[in-house]
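Just below is one structure, and these are the notes that go with it.
Selected chains from the complex are presented in situ; the others are not included.
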Amino acid sequence: MKKMVRRILLLTGVLFMFPLVAWAADEAPTIASNADAIKAVQTHADYVWTLVAAALVFFMQAGFAMVEAGFTRAKNAVNIIMKNLMDFSMGSIFYWAIGFGLMFGATTTGWFGTSGFFLSDFTPGGDPWVLAFWMFQVVFAATAATIVSGAMAERTKFVAYLLYSAVLSALIYPIFGSWAWGGLFNGSGWLEGLGFIDFAGSTVVHSIGGWVALAGAIVLGPRIGKYTKDGKARAIPGHNLPLAALGVFILWLGWFGFNPGSTTAASKDIALIFVNTNIAAAAGAILAMITSWIKFKKPEISMSLNGALAGLVAITAPCATVTPLSSVIIGAIAGVLVVLAVLFFDRIKVDDPVGAISVHGVCGAWGTLAAGIFNIGGTSAKIIAVQLIGIGAAFIWAFTTGFILFKLIDATVGIRVSPEEEAEGLDYSEHGARAYPDFQIVSATSAVIGSGGMSKEVWPSILTAPEAH
Amino acid sequence: MKKIETIIKPIKLEEVKDGLSKIGISGMTVSEVKGFGRQKGHSEIYRGAEYTVDFVPKVKVEVVVDDEMASKAIEVILAQAKTGQIGDGKIFVRSIENAYRIRTGEEGRKAI
């Protein structure tokens, strides 16, 4: 492999490359040179681990895309995928230009950073750690962004979504992130100053995403046909459950980067985090299945899949600081909670096609609280209080800014497609495309479901609109 | 007996079905079809090539009824399936000679 390194040096004609470890110089080793070399090797391992973990977290984008596409209707699958692709693509660019600096730049106020925009902390020949760290952080930012996509599915204008996505990656997520995690780099936030525990982001990533999703779902209103005239929630079944299940497995895999990767160091600590992550997810899936079985008489698949994700979200904050037994309990509670939360939001007419608010918002809050309660080093009223402050701050910040943002978008470009476009499907109306042109799509049952009939109140304009069918 | 074959917009299936049920028509057969008519299909894009999808998704409802029932059924369908927009569809009526219920072997009016 040395040849490859040499090649780079030769070809680029410069020696900007990061100092090679001592032995490459073929000088006689000393105790001091050995010590330096050891540090260098450990650093290499840290880089490899952090970046492999980042790759796994990146792959969660595919997981979200598949879960969201699978849990919604065939006529909106292209739109879902475009949103996910652009979430990550635009998120990468905006987080590079703005977000990272706000989140991890030096700060005097503790409210946001003001340095490091456009990765300016990196200079060729300088320490590239900022690059590895940025890579790990950008995939987190994109995760927060993509959570919202599911809750706003099947009715949001594409251009409105792009605007939201840019603002989330550039402002909403990074500013909150600076409060809790700024100190991991050049920043220093007020929440971490209080001792807030959120190891890998139950609150910072998931609840922030979840509460912005809540704001989005409220501003948008429910999908046409989601509620009967008398206000009962109706099922709008997801069109491809095997794909959704694949998405959940991919997300579970990605979480093995998300949680243990948050050490950003190759250390023994990752073993406990792996075990806790896995076992909480397992408990979440089982308990969600049991809860659905009790409530609906049958073990329901979409709830069971949500349950696994609920366990994963919940263990994200406490994964490094609880025992495996605690993790089982935390995951199990999340599994019950997610089913109840989905039913609750359905009842209060917040239409969240994939359960994003319940999984990420609610279980993110639960996990953050659990990190205080089950803390391996013991808990206290103060620890719990700080956790609650963090949970509350996240809700207020994310819901409020999200709500304002969506209202602004609505007032300018408009946030929701027309009822005709919604009936036709966003794939055609927004992208001129179809996800499955070779398959016979069941227009009858996907347009109207259940025996309640399409309520005239819910869907008035369609009756007088041109060309609606 | 008459066979009433109706082409409607998919979104109207529920209302047509409920309307027919209400006047005591308890059986019907439905299928997915593609319609071509005044209501035009739309253009889609794929890799830069725009192409016209000529056909519009429609639902065909077939119901066989007694002669007496026929005009009532037609009335109901006309009322329920109407949006007033192009593409609402058609009703075609014709008489059929006989009907059988496979389960019992019953024939004629008793079969439907």
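To keep things simple, chains are lettered A and B as they appear, and every chain counts its residues starting from 1.
One rule holds in what follows: a residue touches a chain if its C-beta (ideal position, glycine included) is under 8 Å from a C-beta of that chain, and two chains touch if they have at least 3 such contacts.
Remember, predicted model here, so these are calculated numbers, not experimental data.
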| item | value |
| --- | --- |
| Chain-type multiplicities in the full complex (formula in displayed labels) | A x3, B x3 |
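Basically, only the chains that are shown with their structure count from here on.
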| item | value |
| --- | --- |
| Separation of mean Cα positions, chain B and chain A [Å, integer] | 46 |
| Of chain A, residues touching chain B in the complex | 423, 428, 431-434, 440-444, 447-448, 451, 453-454, 462-469 |
| Complex contact set, residues of chain B against chain A | 9-11, 13-15, 18, 30, 32, 39, 42-46, 50, 56-57, 59, 83-87 |
